[in-house]
Structures are given as structure tokens and as C-alpha cells.
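Removed: one protein chain of the complex. Kept in place: all other protein chains.
In order of appearance the chains are A, B and C, and numbering begins at 1 in each one.
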Amino acid sequence: MNAEQKLTLKDFSSDQEVRWCPGCGDYAILKTIQKLMPNLGVPKEKTVFISGIGCSSRFPYYMETYGFHTIHGRAPAIASGVKLANPELDVWVVTGDGDGLSIGGNHLLHALRRNINLQILLFNNEIYGLTKGQYSPTSQVGTMSPSTPNGSVDLPLRPCTFAIGAGARFVARSIDTEAKHLTSVLERAHGHKGASFVEIYQNCPVYNDGIFDYIKDKKTAAESRLILEHGKALTFGDDDQKGIRLDPRNMQLDVVTIGENGVEEDHILVHDETNKVMAQMLADLKGPDFPEPLGVLYCNPTEPYEIGVYAQRNEVRKSLGSPDINALLRSGHTWNVEK
Amino acid sequence: MNAEQKLTLKDFSSDQEVRWCPGCGDYAILKTIQKLMPNLGVPKEKTVFISGIGCSSRFPYYMETYGFHTIHGRAPAIASGVKLANPELDVWVVTGDGDGLSIGGNHLLHALRRNINLQILLFNNEIYGLTKGQYSPTSQVGTMSPSTPNGSVDLPLRPCTFAIGAGARFVARSIDTEAKHLTSVLERAHGHKGASFVEIYQNCPVYNDGIFDYIKDKKTAAESRLILEHGKALTFGDDDQKGIRLDPRNMQLDVVTIGENGVEEDHILVHDETNKVMAQMLADLKGPDFPEPLGVLYCNPTEPYEIGVYAQRNEVRKSLGSPDINALLRSGHTWNVEK
Amino acid sequence: MSVVDKLVSQELEGNTVRDVVVRFAGDSGDGMQLTGSNFTEATAIYGNDLATFPDFPAEIRAPAGATFGVSAFQIYFGSEDVTTAGDEVDVLVAMNPAALITNLSDLVYGGLIIVDDGSFTDKNLVRAGYSSNPLDDGSLDPYRLISIEIGKQVLEAVKPFGLSHKFALRCKNMWTLGLVMWLFDRSRDSTIDGLRSKFSKKPEIAEANVAALNAGHSYGETAELPSGVEVYKVPKAHVQPGLYRNTTGTEALAFGLLAGGQLAELPLMFASYPITPASNLLHALSSQKQFDVVTFQAEDEIAAACAAIGGSFAGSLGVTSSSGPGISLKGEAISLACATELPLVIVNTQRGGPSTGLPTKTEQSDLNQALFGRHADTSLPIIAAASCVDCFDVAIEAVRLATKFTTPVILLSDGYIANASEPWRVPDFDEYESFPVQFETDAENFTPAKRDPETLARVWAKPGTPGLEHRIGGIEKSFETGDISYDPENHQKMTDVRKAKIDQIANYIPDQQVSLGREVGALAVVGWGSTFGAIHQAVKRCRADGLEVSHIHARYMWPYPKNFEQLLNGFEQVLVPEMNVGQFVEVIRSRFLIDAKRLNKVSGQPFKIREIEKAIKSLLESST
Partner (left out) sequence: MSVVDKLVSQELEGNTVRDVVVRFAGDSGDGMQLTGSNFTEATAIYGNDLATFPDFPAEIRAPAGATFGVSAFQIYFGSEDVTTAGDEVDVLVAMNPAALITNLSDLVYGGLIIVDDGSFTDKNLVRAGYSSNPLDDGSLDPYRLISIEIGKQVLEAVKPFGLSHKFALRCKNMWTLGLVMWLFDRSRDSTIDGLRSKFSKKPEIAEANVAALNAGHSYGETAELPSGVEVYKVPKAHVQPGLYRNTTGTEALAFGLLAGGQLAELPLMFASYPITPASNLLHALSSQKQFDVVTFQAEDEIAAACAAIGGSFAGSLGVTSSSGPGISLKGEAISLACATELPLVIVNTQRGGPSTGLPTKTEQSDLNQALFGRHADTSLPIIAAASCVDCFDVAIEAVRLATKFTTPVILLSDGYIANASEPWRVPDFDEYESFPVQFETDAENFTPAKRDPETLARVWAKPGTPGLEHRIGGIEKSFETGDISYDPENHQKMTDVRKAKIDQIANYIPDQQVSLGREVGALAVVGWGSTFGAIHQAVKRCRADGLEVSHIHARYMWPYPKNFEQLLNGFEQVLVPEMNVGQFVEVIRSRFLIDAKRLNKVSGQPFKIREIEKAIKSLLESST
């Protein structure tokens, strides 16, 4: 591996001119990932990026690894085939809120359910960028778009809530421009054996500019972000004096301030990333009433699909003879016809 | 409506010979629904049953209402078109675990997310019946089937967990042969404005016989079933002495017995069907460690999609003139060419 | 042939030319499409016949100055009927080096170039791939060059309105438009009206643009321009009198669907999923909510097709729209609509393929898919639009066929006519014949299998009608009762009747006409879809050269008008130009056993007139 250790961002940058709009959040994500790759210690030739169609899905063209820019919504299915065919490969899926949650919802669902070992990154800009700005399944109610000139009426999907509902064993969230946080989350995702799902809030300055400002704004960050750490209390606010409390009988959550009307430190929920109920609760928290959780919401590993498949196969091979076609052809009942 | 009031089971039974295998759980569900229909007070001609493909999906042929036996997995999409075109109609979707959660996962997901007013009944027999017994996305790990002769290795989906993750506002569960319980759940589903999702445990005696016996068995029912009632404590067991308790700090659940080591009545969780976190928690409970929740897990209504669509349209119509084609053709910039 | 040479060749008095091709090219941010459509409007009002060709970049917002971000708008206008955007360019407006380098090859020798030399910075030159500045390295000598610091001129002109530098420079396109309008003696009024109504909320922006427009115009009047560059006159064409508007194919198609719905007295259930270049139809209908149409952006194309089918089952007319890749996904659902015999309109705005292919480019390669892109025997009517304006009538006809014969109908358009715009003599809708749908209401021995003995259409009984409760589905059904039937004879009978129903539609469509030329002759050039214009001009030119060639344009791609075969047999040869590797030509060969020849272009660009002209001539020569 030493060879790879010495790799740098440049080694993971392809010769293709990057073609996103100026100011697109995708640039920041690309840079972060190109920086991260050398530290993962996976040789370039063993790394594969697979995407569907969308601005976000152009990602593979810019990575000096193996890559496949496939068709709209199908990246998880194609990536599953790649991983099943060669579990040695380190397979990443890059998708968007339209690609992954609209047309591709079913494949994402089943890739997560099967828990096949892929890193699935969903760039969520709450809009269809490539096709010039139609609303997406994650767009907020009232989104004005060419296909909803009077505002959208349907309720948005919460990607992390969906992922947990699908049976995902690793679910996390980060922000396009927060390189440090995004890097740590991606390292965790990569380390996780099994399907890992990462939602990345991504700004589309052209068709949906500023929708994440409330949480990206450094000034209000302390109030608007709930930074998750396993085993740490769910506190936030300027001097971490605020926290999330749960009423055990009705399971209602509220924001409390430590020290105020009898609230003590140990009334605050403690993050347990292996706890599914807590993860589901966190995935649904949103502003303005609550801060938005960032980091690893859920991590509860179990045997990845492809491991199970090959393990079973090796088991079976012990009983079934050698892969001999002539023997196969002569298996079962046969008879001879003499001259 | 009086006319309809007098309708009976017979009126809702078509002249088609029912063609399920002897002993199939679908018979019981059909009977229950044919019995229920007259009490819903909806005229036959306003009732539409739409299904995909599968044993369960033959359902519409046996109902003397309007019906459409469509293609595999697409029933929610076709039903959405029906409901959008004519919101007056009372539209039911009948699907199976393969039809609704394998090939049809994406349409089910988005019908639930949009909250379009359909009653969606998923007959879950944890197998592909019609195609002779391959495993399905709800089959338990290790299921031996023609396509998994050595047992399935992938993790099953929990239909109710998936539905809540998809944004469903009404999620319930019942059992094919429990006519009374099933009836009450279906009445609730029908009363709910918006998409309602009902998972029905259904036995397939031919390809997956007895998988639900542990919960269907009357003798052990008290121990294996957690009958949900809004506002009532989550108790079960022979004399309702057992209950579900939640540790507020780590959000772990355990089964406790009232009266034993200091457990009191009010330590037991109280069912609040409007509480999503609780619903998610309930949807994941399963035997042997826990009883299985039956009834309405979640009911938290909001404006159905089609209502929003037509409301917006009527709003818009006030501003945009009359639907006059000649005016439309002459809208925007025009000029005259004289002789 | 350059504008100036045309003076000579066309032998007209004064600076008069019969026709001109102008192309505006610049960054996607430079507003070239807007400039072009304003010039188009002024030209139409002036009374020339015209055709346009917008050429969008594949990128949404390429970095400024990038060659792959160049957006172009071409207009061909003249004193005689014009049906294509023209082959060579006479006047090229290039707002930056990238625009120049990517478009110069189409400029005629001696053609006119107008550039903003302020944009020819080293950075931009490098971006465009120039090693030296073409404005002063002599490489443009074969052309007439007008090089102006447009930026400077504009800032000057809009100073009074106190716009920020950035906003002020946004007026560059209007300044340029003013200059070109001067060059061809166009009126600025419609543009000025347009600007004022568009920016009614921001009058200073409106007036700044107007000022820039006027400044550009007066620059033309006052400045020293290269010899031979003066105001050109393009005589009015003999256009039919009446009320006119511009329309893109997409707009006309949207209007046609709404019109069709009214003629059928049906609400529309329009379900679609965005895809280039089909999305605009979804957008257009979404903003027409005063009409009886529900628009639905589905989760994918399968759901869109299915929702439309559900709409038809419920008693609306289901319409679904996409482009090739999306239509591929609808195949199974379309087969369901064929089996259940429900009305359905499927619009395919074709683009370059295969797979994702060239989304922003045009192609005609989905005819085979329309004919056969589903499992089993599922024939259905197919019609294709010839031009932007034609989309209106074709859409109405699609609705008529779908409802009259309870069948899915595929309507083929393409990226070219969808985005191009042309003047449209607005029709009087009252003159259109209505074709109201009769829903079944009679419960007396009703079955869902009931057919109209004449049209063979299946009965349409919509949910909500008392006494007609019934079930339909995709499994084979009894010809008598409509119940599921696995009976062999019945399957044969149903297969035959489904086929017969579509075949006999030939009795309900007009005979095939000859667009240009005689009904018999040496050669028939048979086209379909958006190649109409290029073929038309090519045939016209060849006939002018005395060749015995006719132009036959097919609207009905399935089934064919009854006289089609006999008409084709009247010609010694048949040539079928298509923007695919040869699809329509195969059907003609198999149906009529005619040795039809092929002319294929699959470059994402429409045919040039001369390409077809050349093919016609070589074919006729070789055969003599």
C-alpha cells in the first residue's frame, strides 16, 4: 500500500475540465473527496465511482479512478452488480435528490435494505439541477419551479428518515462546504462495512440558491446545528447550554436549557448511534424549532450482503462437486443407446 | 345514500369464480372487505379497486365495483392518476409484498409521501406466490426458495417501518383471518383523509405456510400480540400485566411486568398514534423478545395531495382568465399582416 | 456566398437581398436566445418569411468564455418562403472568442462578422483555444469584420440610469441587437414594448436596455463601417394576411393538447417526468391551469405513463410526455394501454441517442421504438409533427385518434421543432370540428368488451357511472364478456381485432398529399417530421433546376393513408432522408416492396438544404 500512501489530491483528479456552474456546491464536495481519497489507503485502480444522471452525477468524470456515469436513477443497481462481481473493489455511488429519491428510489431502497457494501453519497440540493430547476421529492412545500409555477403542494421526503426506514445500517449527514466535518463523516462511511448512506446538503446557486443558509451561516451555526457524537449528550447553542430532552411517557421532544427551571445535565438525551429509535427521531428534527443534526445519526453494522453471498457459496461448494460441465451434462438420469 | 345503506356482501361480490389456492389467506380478507363495503356508505359505482400483479392483486376481479388489474408494481401510480382525475372516487389499492415493495417500491414510496387519498392494502405473505414461491423483500433471512435454494441472505424490509420512513400519515397492521380486527382497521383507514397504509399478515399455505402462526395462534395471542389503542397503555399478556417501558436516556425499550420489581402502571408507555417516533418504535417491535403491535400504529392527518392540487388550481383560475383557446392563441405578442 | 456578393448575384436594385442568414452567438449568460427572438419578432413584423434554429449548450452554466458554454441563435429570413434556418451564415455576431471560434466555420466566404473586441482578452482567447488574437492576426481577412468595444459603448449609453457595472454590461446584447436591426432596417418598437412590459417593476432596467438598443442602432447610422456594409433591404415575402404570433413547437403542442381536450370535451390528465428536451411541455401546461388540465410531475416515467393511464380509466384523457430514454421506460405501460384499449397520448420529443446520448441535440431515431418498442404485438397509431406550427394540428389529431379508437397514440416531435420558433398565422379555433367523446351510460347488457361495430373502439365506461361497474386488466380477455380468458381461439380473435382496429384507422385519415411537385415522376423524396423544411427547399431548388422530383411529407407514420402505396408507385425512385440510420425507409420497403433509397444524417444537427439537394442530384444522375 505504501505506493498509495504517497498519493495526493492530484492523483485523484482526472484530466477532465470540471463543468458545473460557477459557485456550485458540487465543487467543494469534489475537492474534499479528492483530498480524502489518498488517506483512505485504497489504490486508485480498486476505487470505483458510479453515478446516475444529474449535475451531481457528473462526479465520476472528475475522479482519476474507475468510473461509470450510468442512467438516471440506476446507479445503486449497477453498483450492486459491480460489488457483487468483485467484492475487492471499493465502490462509491454519487447521486442526487432526484436521481436517488425520485426515479431511483426503489434501487436506493433495496441497496440499503440488502446492506451491500457501498458508500452512497446523496447530494441534496432539493431541486432538479441538470434539467433546469423543476422541484424534487425533497423540495419544500411551496417551491416555485417551472413544473410548479404556483408552488409545489406535496410533502418532501426526509432522505435520512427514508434511509433508516429502508433498513440502512449507516446514516449520516453533512454539508458541502464544511470540508472538515464532511471529511470525518466520509471517513466513517468508508470505514463502515455494509451500505452507508450520507446526505450532503448542497447549494445550487442557479436554481435553488441559499436554501441551506440557515444552517450554513457560521454566525448562527451554534444554534442551528446539532453536532452528533456517539456517547455525548445532545447539546448545542453557544456554550452548549441547550439540549434535547425526551418525555418518556409520551415520547415528545423539547429543547431545554441546562440550569433553567430544574433542567440538569443528565436530563439531556445522550447520542447512541447504535439506537435506531433515536436515529429516527434525530433524522426528523428540523428548524426552526430544533437544530439540525449533523454527523453520524445511525451506525449499527451487520454482515454485508456480498459477504453473505460468497460465504454461502463457499459453503455450498464443499457439497456440490467440482465445476465440471461434462459432469453436469451427465448428472441426473441418463441412458445409453447402443449401435 | 339510503340505497347504498341497504347493500350487502352479495352486492359487492362479482360473478367471477374466486381462483386462489384452497386455504389461501386472501379468501378471508376478501370476505371481510366484501362485508365491510356496505357499511362504508360509498356507492358501488364510486368505488374503485386497483391492483398490480400477484395472487393478492387478483382481488379487484372479485369485487363488484370498478376495478383495474394493472401491471406489476404500478398500482399506486395508476391509482394516483385515477384519484387525481376524479377525487370523487373512493380508490383502494391492493398489492403484495413483491408487487408493492419489490418492483413497486418507488411508487408506493411516492404515493405515501405525496399523501394522496388512497387506501393501500399490502397483503404480506413474505413470498412471491403467483410465480411459485421465490423469496421476497419481506422474507426472513434464511428463507429457502427456488431462487435461494440455500436460504436467502439479505435482510427483510419491515413494511410499516418503510411506510413511516416514506412519510405515510396513516400506518396500521392486521391479520387476514382476524375479521373483526381487520374490519376496524380498514374502517379507520377508509376514514383517514390522505394515503393510508395497511399491512395485512396473510398466510400462503402453498409456498410459505404458517409463518404467522406464532401470532395467529389464539392460545398464545395474548403474549404475542400488542393490541394498540390510542391513549391506552402498551400492555399485553393474559391479564394485561405486561407492558412496554422506555428508558428516557438511552431510548432502550424493555418488557416489564406491572407490580414486579417496582414497576407501576404509569411506567408503561401510553400509545399516542399521532407520535411518529413512537410509531417508528412500534413498527420495529417483533417477536420473540417483544409482542407484535396490531392496529393503528400511526395516524397524523394532513391535507391530501389531490385537495391541495385542486385548491391551488381554483386559486389560480381566479387570476388566469377563462379557458378560451382563441384567447390563448392570441396571448403574448401578436401582429397583423395586411393585404 | 456573402451578403455583399448576393447583391450582384441576386440582381436586385439597391442594397437588396432575397434572403439572409444571421447568427447570434455568445456565452450562455449573454442572452443570445433573447436577442434572437426579439430580432425574429421584428423580422416577422417587417413581413419577411423566416425560420430559426436555437442551439443551446449542453451545460447549464459553463464558466464564462468556455467554448462548451456557447449559446447560439440562427435566423434565416427572406422574401420567399423560408422553411429552414438556412445552411451558411451571412452575418455572424460573436460576443466573445469562444463564440467566434465555434461558429466561424459556418460563415460564408466574405460574410460579415460583428464582435465585441472588449471580450477578446488574453484569458478569453486562451479559454477559446486561440494562440493569437484573430482580430489582428489576419485570420479573419476572408471576411468583413466589424470590431467594436461594445462594453464601452454600452456603459456610455446607460450611464444615466445609474446601474451597477455588472447590470449595465447586461445590456450589451440589446446594443448589439440595435446595430443588427439597423443593418436590416428592422423596427425596434416590438422589442422596446417587450422590454418595458418585462421590466415593468424595474423601469430603470427597462430604460437602460432601451437606451442600449437605440445606441446600437445609431452607432450603425453614424459610425465608419467597412466598405459594402450598409443597410440591407430584404423585400417583404408574400405572406398571407392575418394575425400572427411566434411560436415554438412546444408551445404549439401545448396549445394543441388543450384544444384537443376541448374538442373531445374531455379534461386532460397530463403526467410527465422532466427530461430534456421534453420538459418544456410540462412547464407550458403547468401554467395553463385555467384550462381543464391537471399536470402531474411523477416520480419517474413509468409512474407518469401509469398515472396517465389511470386518468384515462377514470374518464380524462391521459397524456404523457418524455424523450427517448423515458419512452423506453414506458414500454410496458403502453402495452397495458394497448391490451386494455384505453385512450392515451404519448408525446416523444426526440433527442440524440443512444442512451443519454446528446440530450440537447436533435434526432429522429425513435421511430422504430414508436412502432415496435414494446413486447408482443401492440400496433398503435403514430403521427409526427413537421414544424413548430404543425405541432398544434398534430396534437389535436392525436387526441382525436386516441379517443375515437380508444387506443394509445404516439406523437413524435424532436428537439429542433420543440425549441425553434416560427411565425404562426393564428388559426380561428371556432373553425375546428369538435369530436365529443360519448361515455357509455347504458347498463342494458353492458360488458367492458363491447365495441363500436364501425370503428372497433372499445366502450369507454367511466367509474362513477351507476350500473357499469366492471373490471379490466392486462390478462387476455374474452371477446364476448371481457372476463379473463385463456382460450386459444379467443386469443387469436382478440389479437386479430386489436390489429384490425388500428389497420382500419387508414379509412379515417386524409389521403397522402404531395407537398411539392407532381404526383408522378422520376423521384419522390419522402420525409417525415422536422426534416420537412430542408427537404422542401432542396426539392424546390432541384425543380428550379428542372429536375422531375416531388416532395412527399408523411404525417401518419402508422397506419398509412390508403393511397400511400399507389402514390409511391407513381415514381421511378424514392429517397427517404432521415436523421437516423434508416428507420422509416425500412417500413416503406417492407410494406410496399419498393427499393427506397436512404439518406441518413446522425450528427445531432438538422439536414442542410444542400445535403439533400446533393443526394437528389446524384441519385438522378446515377440513374440516367
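Operating definition for what follows: contacts are C-beta pairs under 8 Å (C-beta built on N, C-alpha and C of every residue); 3 or more make two chains touch, one makes a residue touch a chain.
In this text, all values refer to a predicted model and were calculated from it rather than measured experimentally.
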| item | value |
| --- | --- |
| Displayed chains contacted by the hidden chain, counting the whole assembly | A, B, C |
| Contact with the hidden chain (one of C:482, C:559 or C:604) | C:604 |
| Touching residue (missing chain; options B:38, B:60, B:73 or B:156) | B:73 |
| Touching the absent chain when the full complex is considered, from C:134, C:194, C:220 or C:373 | C:373 |
| Subunit A residues that touch the omitted chain in the full complex | 14, 16, 43-46, 48, 50, 53, 60-61, 63-71, 74, 77-86, 88-89, 106-107, 109-110, 309, 312-313, 316-317, 320-323, 325-326, 328-330, 332-339 |
| Residues in subunit C touching the chain absent from view | 58, 68, 302, 323-325, 327-329, 331-332, 335-336, 338-340, 352-358, 360-361, 363, 365-366, 368-369, 371-379, 473-476, 486, 488-489, 491-492, 495-496, 498-499, 580-581, 583, 586-587, 589-591, 593, 595, 601-605 |
| Positions on subunit B contacted by the hidden chain, ascending | 17, 19, 21-22, 53, 55, 69, 71-73, 102-103, 105, 128-132, 134-135, 137, 146-150, 206 |
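Basically, only the chains that are shown with their structure count from here on.
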| item | value |
| --- | --- |
| Distance between chain centroids, defined by C-alpha means - subunit A, subunit B (Å) | 28 |
| Geometric centre distance via CA averages, subunit C-subunit A, whole Å | 40 |
| Centroid distance [mean C-alpha coordinates] between subunit C and subunit B, Å | 45 |
| Junction residues of subunit C - those touching two or more other chains | 289, 299-300 |
| For subunit B, residues contacting two or more additional chains | 106, 109-110, 309, 312, 316 |
